[in-house]
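Only one protein chain is missing from this complex, and each of the others stays in its spot.
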Amino acid sequence: MARLPGFGLLEGMWVTLRNLLHRPPTVMYPKDKVVPPARARGVIALDAEACTVCMLCARECPDWCIYIEGHKEQQPPAEPGGRERSRSVLDRFDIDYALCMYCGICVEVCPFDALFWSPEAEYSEGSIADLLHNQQRLGEWLKTVPEPPLLES
Amino acid sequence: MIFDGFWVLLGVKLLALTVVVIGGSLVIIYAELKVGAHMQNRVGPYYAGVRWGWAQPLADAVKFLQKEDLVPADADTKVFKAAPMVSLMGTMAVFVIVPFSPKLIVRDLDLGIFYALAASSLGTLAMLMAGWSSANKFSLMGGLRAAAQLIAYELPMVLAVVGVVIQAGTLSMVQIVDAQVALGLPYVIGGQAVGFFIFVTASLAELSRTPFDMPIAESELVSGYMTEYSGIRFTMFYLAEYAGLFAAAAIASTLFLGGYHFPGLDVEVWGPFVLLAKVGALAFLMIWFRWTWPRLREDQLQSFAWRWLVPLALANIVVTAVLKVAL
Amino acid sequence: MSPSESRLRDLISDVCPSAVWREELGTAKLSIARSDWVEAHRALKSRFPFFSWLSAIDWAAEVAVGDAPEMEEGEQMVERFEVLSRISDVSDGDGLILSTDVPKEDACVDSLTGVYAGADWHEREAAEMFGIDFIGHPNLVGLYLPDGFVGHPLRKSYALLSREVKPWPGDVDVEPREGDG
Partner (left out) sequence: MSSGGGRVLHSEARVSVELQTPEMTLNIGPQHPSTHGVLRLVAKVDGERIDSVEPVVGYMHRGYEKLAEVRTYPQVTALLNRIDWTAGLANEVPFIIAAERLMGVEAPPRAQYLRIMLTEMFRISAHLLFLSSYPLELGASTPLMYALREREHVLDLIEGVTGGRFHPNFNRIGGVKPAAGGGKGQRTVVQDLPEGFLEGTRRAMAKVSAVCDDMEALVRGNEIFQQRTKGVGIIPAEKALEYGVSGPNLRGSGVRFDLRKVEAHLPYDRFDFEIPVGENGDCFDRYVVRLEEIRQAARIVVQAVDGIPDGPLRAKVPRVIKVPKGECYVRAENPKGEMGYYLVSTGGRGPYRVKIRSASFSNISVLPWLLEGVLVPDIIAILGSLDFVLGDVDR
């Protein structure tokens, strides 16, 4: 560009001056927070009642970070005089977020709607061992699971 | 006999000078943080101090002071420890001749500007000492680059000042300001515009600020000769850099912008504020450069000094001398 | 978008008559005898100047990692390394994969660094990962693995240590759901 040599330098200075007068878009984190989109993969929530201990999620997980133990229980028959029904109940359901890579295969593969994604992401811990969320804590995340977003028309 | 007027007066003056310089540097540090941030669409210091983060420089100072003061194992300890002191003293020494108002000056030497330039070249020595004694390859390269650069830009700076001295006919700072008052125009308009450009460019290089910050090129040499420093020694270097900026801005405004004089304002009362306003304007300019431009490679930087600035400064001297004689 | 067969055929046939040419799913593959490996590349360099990559496949019947290859009844797996190199041109984007079979006992093939300077790093990686020797390579030193690493990781016989050490969380003995495989 056949412009006199110093012109490019001045043009750049005009850009910085213009930005000096704009309000910075910074979000001051502890005071006001950015709301993540509804579909953001922050943490996995577990609905223990729906889980039938089918072990699919633990098998499909690429990082081997879901540890499940369950036992069988006899349940009264559905209608009187029917056969005793056995139902497997969860004893332990841990997800180790130190290993998890948030790929979402477990949520996708679960046939019983027991696992949900929640955009909650403020669960950093002091020690890495605390990243192993047990069944009770995964249940607490259920409250933070949002409604699915409305779709584009 | 020790306590007759002279020594006490000198002691008080030096104390006042230290307070002014340190205070001025802290203000410039805060300006750099805040203005630079807003130029980059950030907020900058926010929490330090009640509002606007004004106490950030103080917080930095306290933080650095309580940090551990490490000396590398195989460093040359005496030289390593002395380097930051030399750098800070070299910069403070320049303020002896800066006139805040005709009477508000530590010592109006009739050598004035000549002494200031000599004192400011101490900084080069400090950078070399730091670079060499840190026993770290990157620091060594940073130190060498600093030395080459500062020497290369010492010359145009001095030659630019010579232009002013010829026009003013004196070396003493107060008389230079009086000459500009007599001329009715500050020298930047009254004949020394080229000199002003050269002086500002050269002082940018002296302070190794962008676009000449090769010695502290973060992306290559981590932080050049200051890499191994921490704690109070790093604070001294950090303060020396901004005190240097304060000094360069003060001298430039005295030589070229008419110092403490502003038409229509009483010099005695408003003198210091006028000078500080001009220093603020020049500091803003230097901060503006830093947050806009990349840095030059040092061979380009050297060729820029030797092939452009020095000839330009010489031409400026010749023109000034001819005009001086002709008018 | 396979390269026009006829022009390519005669380009290849005079250099290495034993070349077998196969084109499947948009990927043109040329199997060459090991002796003609460098000559074939030199002949094709004018047509395909862009050196894309070079690597190898370890064909083995039983594998320490993943599922073993499914064999039809009659077919017998020939235990071998298959060295592949991919070259392409930058006008209309045609590309070609050249492959040669290297027996596992004396796994060595001539180096392509004479023809394509870019082959240097690829060959170093293949040598390190498979244990194939590239004759004539300027400095066939390891590329990725730390010095003093024993074994060639990408061979099928090399087990994945991290999967041996940790028990699989999936094999807890709750009876599998009826529908699951």
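Here are a few things to note about the model shown:
Order of writing sets the chain letters: A, B and C. Residues in each chain are counted from 1.
One rule holds for everything that comes next: a residue touches a chain if its C-beta (ideal position, glycine included) is under 8 Å from a C-beta of that chain, and two chains touch if they have at least 3 such contacts.
Keep in mind that what you see is a predicted model, and the values were worked out from it rather than measured.
Touched by the hidden chain within the whole complex are the displayed chains A, B, C.
Shown as candidates are A:Glu79, A:Glu122 or A:Glu152; the residue that touches the absent chain is A:Glu152.
Touching the chain that is not shown, out of C:Lys29, C:Arg42 or C:Lys104: C:Lys29 (per the contact rule at the top). Contact with the chain that does not appear here is found for just one residue of B:Gln56, B:Thr235, B:Thr292 or B:Asn316, B:Thr292.
For subunit A, the residues touching the absent chain in the complete assembly are 1, 5-9, 11-12, 14-16, 19, 25, 36-41, 50, 60, 62, 101-105, 107-117, 148-153. In the full complex, subunit B touches the omitted chain through residues 39-42, 137, 141, 210-211, 213-214, 217-220, 222, 291-300.
Against the chain not displayed here, subunit C makes contact via residues 1, 24-27, 29, 49-53, 55, 57-58, 65-70, 84, 86, 90-93, 95, 97, 116-118, 120-121, 129, 142-146, 153-154, 156, 158, 160, 163, 181.
The working rule: only the chains that are shown with their structure count from here on.
For the pair subunit A and subunit B, the distance between C-alpha centroids works out to 54 Å.
Rounded to a whole number, the gap between the C-alpha centres of subunit A and subunit C is 39 angstrom.
Mean C-alpha position of subunit B lies 63 Å from that of subunit C. Not a single residue position of subunit B touches two or more of the other chains. The multi-chain contact residues of subunit A, meaning those touching 2 or more other chains, do not exist; every residue touches at most one other chain.
Here subunit A touches subunit C in the complex through residues 52-56, 58-59, 61, 64-70, 72, 88, 111, going by the rule given at the top.
Contact residues of subunit B toward subunit A in the complex are 35, 37-43, 46, 288-289, 291-293. The touching residues of subunit A, counted against subunit B in their complex, run 9, 12-13, 15-17, 19-20, 22, 24-26, 28.
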